[in-house]
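The structure that follows is given in the form of structure tokens.
Every protein chain of the complex appears in place save one, which is left out.
All chains are identified by letter, namely A and B, in their written order; residue positions are counted from 1 within each chain.
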Amino acid sequence: MRRNENNPIIDLISSLVAPFIMLFGLYVIFHGHYSPGGGFQGGTLLAASVILLRLSLGSELGQSQFPRRLGTPLASLGVLIYYGTGLAALILGGAFLNYGFIPFSALAPLRRSWGILSVEIGVGLAVMAVLVAIYDDLLEGEPDA
Amino acid sequence: MKAANVLVLVAFCGLLIYAATGFPNRGDALSVTNRESSPAGTPNAPTHYIRRAKEEAHTDNMVTAILADYRGYDTLGEETVILTAGLICYLLLRRERSGHEKE
Partner (left out) sequence: MRDFLVGHYFYWFIFLLMTIGLAGIILKRNLIKKVIGMSILQVAIILFFVASASKWDATVPILDPALGAADVTKYINPLPHCLMLTAIVVGVATSGVAFALIIMIWRRFRTLDENELLEKLKHDPD
């Protein structure tokens, strides 16, 4: 993102607001069982907080919060968490993605609840990393990018 | 050429609006997709989700339960699509840059 001038108000306010957006994104992911939310929405909020800092401070300073090279590995890690949850159920005797067989807890419905949480974490990680990576890739090679 | 395109658009909009006369009213709890049982007499899928999500998955939010548990394969495919889109952007734009550096 091209910056023409240093505006201290924008820098300060965006730096103050970004951690709260990130915290709210984590809340949306982890409280998705009981309120509107889930991995997709929370991942988008996390990506919004990262991109807000890149927009306001410039991409160079934004790198120190979330380096560019982390994008693709984190996205792959998120998808691997999803596949791994499914494979764990398969190895432990159930069908693929049947969370009732993963011993998170004693009761079958609670096991399913924990399985859903694990899957949502994977989805949130992948969505956040991919959105930030697409933003970085589109700005690749631009001046002050 | 432009007139033909506009004609196609007007015909498209008119056809859709004509087709909409056969749709159920908005908010109709008795329409085919929203009512309790399907035309064959079996319970509709949303009926099952609303009634059983809490006891089967211990999750209050039915959308989350459907997304990650009942239709987990669907979400798995969607997430793979997102990862593929990210990888396509990476490969398209970064390979170009490294090519420029070599020149």
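Quick note on the criterion: a contact is a pair of C-beta atoms (placed from the backbone, for glycine too) under 8 Å apart; a residue touches a chain by one contact, two chains touch by 3 or more.
Nothing here was measured: the structure is a model prediction, and the numbers come from that model.
In the full complex, chain A contacts the hidden chain through residues 34-36, 38, 40-41, 43-44, 127, 130-131, 134, 137-138. Counting the whole complex, the residues of chain B in touch with the unshown chain are 2, 5-6, 8-9, 12-13, 16-17, 20-21, 23-29, 33-36, 45-47, 49-54, 60-63, 66-67, 71, 74-75, 78, 81-82, 85-86, 88-89, 92-93, 96.
FYI, only the chains that are shown with their structure count from here on.
Centre to centre, using the average C-alpha position, chain A and chain B are separated by 21 Å. The touching residues of chain B, counted against chain A in their complex, run 55-61, 63-65, 67-69, 72-73, 75-76, 79-80, 82-83, 85-87, 89-90, 92-94, 96-97, 100.
Residues 32-39, 71-72, 75-76, 78-79, 82-83, 86, 97, 99, 107, 109-110, 112-113, 115-116, 119-120, 122-123, 126-127, 129-130, 133-134, 137-138, 140-141 of chain A are the ones that touch chain B when the two sit in their complex.
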